[in-house]
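Written out below as structure tokens is the structure these notes cover.
All protein chains but one are shown in place.
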Amino acid sequence: MTDTNVQTGAGGIGDKAAVPGTDPAGELGPVSTQAPLPEERRASLAADAWRELRRSPIFWISSAIIAVYVAIAIAPGLFSGIDAYDTNQCDLSQSLAGPSGEHWFGRDFQGCDVYANIIYGTRNSLAVGFIVVFATFLIGTPLGAVAGFYGGLTDSILSRILDIFNGIPYFLAGLIILVTLDLPSIWGVVLALTLFGWMSTARIARSAVISVRDADFVSAARSLGATRLRILLRHVMPNALAPVIVVTTISLGGVVAAEATYSFLGIGVKPPTISWGLQIADAQQYWGRARHILFFPAGALSLAVLSFILLGEAVRDALDPKLR
Amino acid sequence: MGRYAARRILQMIPVFFGTTFLIFAMVYATPGDPVQRLSGEKRPDPSRAAFLRAEYNLNDPLVVQYGKYMGKLATGDLGKTFNERPVSDLLKQQWPVSVKLTLTGLGIQAFLGLGLGLLAGLRRGGVVDKAVLFTTLLFVSFPAFVMAFILQFFIGVQGRDVFHLPVAGTTQGWPVAYILPGLTTALLGLAYSSRLTRTSIVENLRADYVRTAVAKGLPRRRVVGVHTLRNSLIPVVTFLGTEVGTIFGTAIVTESIFNLNGLGRQIASSARAGEAPVVVGLVTLLVLVYVSATLIVDLLYGVLDPRIRYD
């Protein structure tokens, strides 16, 4: 076997990104070793997967929860009577007041409504998650695919670049990027998490491509005289995309959690921007006095993360015929 | 296999230069004045400021600073912090702490991950399987610092009479001071290692050779213990190898909260202080550790799975 094939295992299995929880890739071993499917069966595989998904209660429950979150993110005003961005609602004398009929989730340290903060924070936290995941997908997939498909020197260079980015602690990258560029709103966090989060996607894409690269139908296409680029785009990528998509879905939760960790380290999104991470980071120091201000935003975050992970799991189960 | 390993080790050289320059440039780009930062909110004394700028080449452009740093590095001088502690001293003191923390975290994770994964895999679809899935996923959905605070508060403070685990590892040393921070990192990765074990157990239980073993009438313990578990270890081991990087990465959070004097905490404070030589030295080391871990995992993979051969 060649150099690059040796790495199939290491690259494909269980490479975890520096961003905690971004890459659940452990599950991908089976995907990358499964026998590549002939072209004509792809449609029926998708149909099979959908049939499988429709029967999965986990799929429906997690999708429903995510739908609610998305609705909140789009129109927070429909879900909360209080505008969290209007600080006139805050009352310092009511600092850390517990949940009541008027303020369901109680008040935070500044005496602002915790429920309103969670509702209005949803948009930013989810936006960070979606944008980062989409951007890392766009960066990581082509890089990983090219490395896996062309192999040799290209692969070595790309793999070592990957190592460099993987080895740099993501908080350090965040610290420097966020402090240096001082971007408004969520954009600094998005940039930092993207620049140091694309590696896991690239790893998965690379190993998925390697597992498909030498399949019979690829050889067939090659013998018919197709160009390498055409082979990569038309034949290899469609068969390698599934595991990448699964990882991407699951990593969304990790990104949202990483946003919170940046806030904890004091470099995340800045006021007046509201986010779950900021709320959690602010709340942790009052843990001994008022649990509710940590519990509710952390709950909102955990539920979102959990929903995305479960959705990813359900999709993976459906796509992986061996686990049926 | 030797040629392959040699090639990979040679590739570390460009990785080394790439990393050092990248980090040097990043630290150099941070705004603010390191000399002012050292003086806190007072204006630095002019003589003091001139001394520091001269001593740490702070007036030079990036490339010159980098060149001077690499020149010193070639002579074995790793540089020093702004309060004149040599980086080699920091390493001597902090490297063992981070290694102990990483190994403790890995150990706990391997133990729990394999155990729970095995349990879930053998009872696939049962209550145990679902419970393991749900709890481990719940752990993943906590940010690391929330997990650390929860463990510190409930086990270290409120449960101190039961567990006797210190909340701050200033003096107690290994292993007691490392259990809570190790557990924090372990729980964060637990979902992956347990799921991974479960999946490969399930796969292997269906494999032909296991079916053969069962058909031969071998006792279940032997089937699971020898034929299934050993083959299922491969992906788990590779995963744990790459976990090294993650645990080092989250060390900034765990070391801060549990007051361990390790590399993560040092990198964070040095990055904030703008001490480029310290950050570069320590992070480069982390990258090299990470690259070595990946290499070892790749080689180990070949050892564990006889189907893989290196040319």
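Labels A and B are assigned to the chains in the order they are written; within every chain, residues are numbered from 1.
To be clear about the criterion, a residue touches a chain if its C-beta (ideal position, glycine included) is under 8 Å from a C-beta of that chain, and two chains touch if they have at least 3 such contacts.
Keep this in mind: contacts and distances are computed from a predicted model.
Student: So which of "Aspartyl/glutamyl-tRNA(Asn/Gln) amidotransferase subunit C", "RNA polymerase subunit sigma-24", "ABC transporter substrate-binding protein" or "Aspartate carbamoyltransferase" is the UniProt name of the chain that got left out?
Tutor: Record says "ABC transporter substrate-binding protein".
Student: For the chain not shown, which residue from B:Gly71, B:Gly115, B:Gly173 or B:Pro219 touches it across the whole complex?
Tutor: Going through B:Gly71, B:Gly115, B:Gly173 or B:Pro219 one by one, B:Gly173 is the residue touching the chain not shown.
Student: Pick out which of B:Gly2, B:Pro31 or B:Gly125 touches the chain that's been left out of the picture.
Tutor: Selected residue, touching the omitted chain: B:Pro31.
Student: May I ask which residue of A:Pro57, A:Gly225 or A:Pro271 touches the chain that does not appear here?
Tutor: That would be A:Pro271, which touches the missing chain.
Student: Can you tell me which of B:Arg3, B:Arg48 or B:Arg211 touches the chain that was removed from the display?
Tutor: Spelled out, the listed residue whose C-beta touches the missing chain is B:Arg48.
Student: Tell me which stretches of chain B touch the chain missing from the display.
Tutor: The missing chain touches chain B at positions 31-34, 36-43, 45-48, 50-55, 57, 59-60, 83-85, 89-90, 93, 152-153, 156-157, 160, 166-168, 170-176, 226, 256-259, 261, 265, 272.
Student: Extract the touching residues of chain A with respect to the undisplayed chain.
Tutor: Looking at chain A, the ones touching the missing chain are residues 87-88, 90, 92-93, 95, 109-110, 179, 266-267, 270-272, 282, 285-289.
Note that in this section only the chains that are shown with their structure count from here on.
Student: Using the average of all C-alpha atoms in each chain as its centre, how far is it in Å between chain A and chain B?
Tutor: Taking the average C-alpha coordinate of chain A and of chain B, the gap between them is 21 Å.
Student: Which part of chain A faces chain B closely enough to touch in the complex?
Tutor: Within the complex, chain A touches chain B at residues 1-3, 5-7, 9-10, 13-18, 20-21, 24-27, 29-30, 156, 160-161, 163-164, 166-173, 175-177, 179-180, 182, 253-254, 257-258, 260-261, 264-265, 277, 280-281, 284, 287-288, 294, 298, 301-303, 305-306, 309-310, 322-323.
Student: What residues of chain B sit close enough to touch chain A in their complex?
Tutor: 4, 7, 11, 14-15, 18-19, 22-23, 26-27, 29-32, 137-138, 140-146, 149, 153, 188-189, 191-193, 195-196, 199-200, 202-203, 234-236, 238-243, 245-246, 248-253, 264, 267-268, 271-272, 279, 283, 286-291, 294, 297-298, 301-302, 305, 308-311
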